[in-house]
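Entry: chain A
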Amino acid sequence: MSKTVKIALAGEGGQGVQSVAEIIAEAANEEGREALYIPNFGVEQRGGVSVAYLQIGTEHIGSPKFQKADIVMALSDRAVKRTRQYVDERTTFVYDTSIEGVEEELPKNAGRILGIPAIEVSKNELHPRVFNIIIMGAVIKATGVVSEEEARAAIEKKLGYKFEQNPDLRELNFKAIARGMELVEKAQ
Partner candidate 1 sequence: MAEKPIQGEKRVFMTGNEVVAWAALAAKADIMYGYPITPQNEIMHYWTRMAPKYGKRFLQTEDELSAGFTTLGGVLAGRKAFTATAGPGNTLMQEPLSMAEMMRIPSVVIIQQRGGPSTATVIYSQQEVTMTTYGGNGEGFRIVYSTANHQELFDYTIKAFNTAWKYRFPTFVLGDGYQAKMRESLTIYDPEDRGIELVKTEPFIGKEPVNGEKQPVHIRNTYNTEEELFEVITKYLEDYTRITPEIIEHQEFDCEDADIVVVSHGVVSRAAKGAVQELRNAGLKVGYFRPVTLRPFPADRLRAVADGTKTLLMVESSLGQMAKLVKDAIFGSTVAIATLFKPGVGVTSEEIVTKVKGML
Partner candidate 2 sequence: MTMVPQMPKSWRLETKPHKFCPGCGHGLVLKALGEAIDELGIQDKVVFGADIGCSLLAWDFFNVDTVQTHHGRTTPVVTGVKRANPDVICIAYMGDGGGYAIGSQHLVNAAARNERITAILVNNCNYAMTGGQMAPTTLPGMKTETTPYGRDIKETGYPTQGPEMVAAITREGSYIARGTIANLKQLKSFLKKALENQMAGNGFSFVEALSTCPTNWRTNAKDTWAFVEKEMTKYFKVGELKNPAAKEGE
């Protein structure tokens, strides 16, 4: 990976896009790669769309924000509208298929548009609390910035203390990563 991969993750507050970005950034850093993560913050974060800007590469990262992303992942109606600006013909735009009536809003200029049923899978198949981990799986599959093993290690580091008390939780999280990766694979 010579080029810096630029990722924008956007969702509603509580969907956990910031923690996903942070875990991926830390995982990449652990592997000795250069990572830069910056949230949108400020007045907008209260009740607004939460956007995480993430860049991962082998060399020092330039400016913290960027104009166009390699991957945009939008998890709500408002997030789709908010992140269209980061899309060009090289961008892979990933959105959640459970967002109603969003088709019209999708950025037509994107290189690829992938719809994934992450919200549905988290509700009906796994557990709503691992929704963001499914997203994390989807991001790493779509970008290749960290491997599944590295992602697992990063989650272990972050939530290991919880897993000690409840080993099922570890299983659930790891399954969520795999499932997220699968969703992107199928959509491609």
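A word on the picks: all candidates are chains of the complex that A comes from, given by their letters.
Here, a residue touches a chain if its C-beta (ideal position, glycine included) is under 8 Å from a C-beta of that chain, and two chains touch if they have at least 3 such contacts; residues count from 1.
From a predicted model like this one, the values you see are computed outputs, not experimental measurements.
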Options 1 or 2: the chain contacting chain A in this complex: 1
Contact set on chain A toward candidate 1 in their complex: 22, 25-26, 29, 34-43, 60-68
